[in-house]
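Reviewing the structure listed below.
Excluded from the complex is one protein chain; the other protein chains are retained at their positions.
Showing subunit A:
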C-alpha cells in the first residue's frame, strides 16, 4: 500500500486533511531488500500507522512471530494500535493459500490493510512460475475482496515484503518480473555506508507510474530504534551521505 508506506516514511505529510489520505489506497506494493535491510521493521511501522488511523483492523501475515517488536517511537507501541493488528502465522505455503482462499469465510469486519512478510519463504516451496503467479494473484484477490467488504470509496491495501539476494540483485529475474506484473509499485531497500554504529539503508519508492519516485534514508540505531529522513537531494554525491544520523536535510 504505497500511500501508507509513504506516510510512514514522511510523517510530516500527515498534517494534511485525513479524509483525502483515507480515500487513497494505492496499488499493491512490494517491499524488496536483502537480509536485515529493515523490511520487517518498515512493514510493522506501516501496520502501526494504519492501525492508528482507526479505520478498522489490519491483517499481518508472517511465517514466524516477530522476535522483537521493531521500535520507532514509544508512542507507536500504543497498545490500542497493537490490538488492531491481527497477526496470523501460516507455517507453509499450503496454509497461506488456504488462508487466502478462505478469507471470505471469516466473520467480523474486513481488514483495510493486508501485509505479508517473507514472501520469498513461501515462494521457495515451489519455484514454478505458475505457482508464484497464483500466490501473488491470490494476495491481490484477497485484498480485492476485503476492499469490496470495507465499502465503496475505501479499499484494502496490500503491502508485501520480499527478501532478495544480499548484493542488490534479486536472485531470479523471471520471478521478479512476474511479481512486478502483480505489484506495480515497489520500494527497494539498499544498504549504504554506515555511520557511527548505525545500519543505514536507502529506501527508493517506485510507485509504478502513479507518481514520482521518492527516496528516504532509513537508519537503525544499535538499540533497534528506526529513524527515517528524506534522502538528501544533492545530485549523486555519495560522500555527502556519510555523516552521522538524522536530519540529512540539504
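What we mean here is this: a contact is a pair of C-beta atoms (placed from the backbone, for glycine too) under 8 Å apart; a residue touches a chain by one contact, two chains touch by 3 or more; residues count from 1.
We adopt the following convention: contacts and distances are computed from a predicted model.
Q: Could you check which of "Zinc finger SWIM-type containing 7", "Glycerol-3-phosphate acyltransferase 3", "Sodium/hydrogen exchanger" or "glycerophosphodiester phosphodiesterase" matches the UniProt name for the chain that's left out?
A: Its UniProt record gives the name "Zinc finger SWIM-type containing 7".
Q: Pick out which of A:44, A:60, A:112 or A:182 touches the chain that's been left out of the picture.
A: Missing-chain contact among the listed residues: A:182.
Q: May I ask which residue of A:78, A:126, A:141 or A:225 touches the chain that does not appear here?
A: A:141
Q: Contact with the hidden chain only, please: which subunit A residues?
A: Within subunit A, the residues that touch the unshown chain are 27-28, 97-98, 100-105, 128-130, 133-134, 137-138, 140-141, 143-145, 148-149, 174, 178, 181-182, 184.
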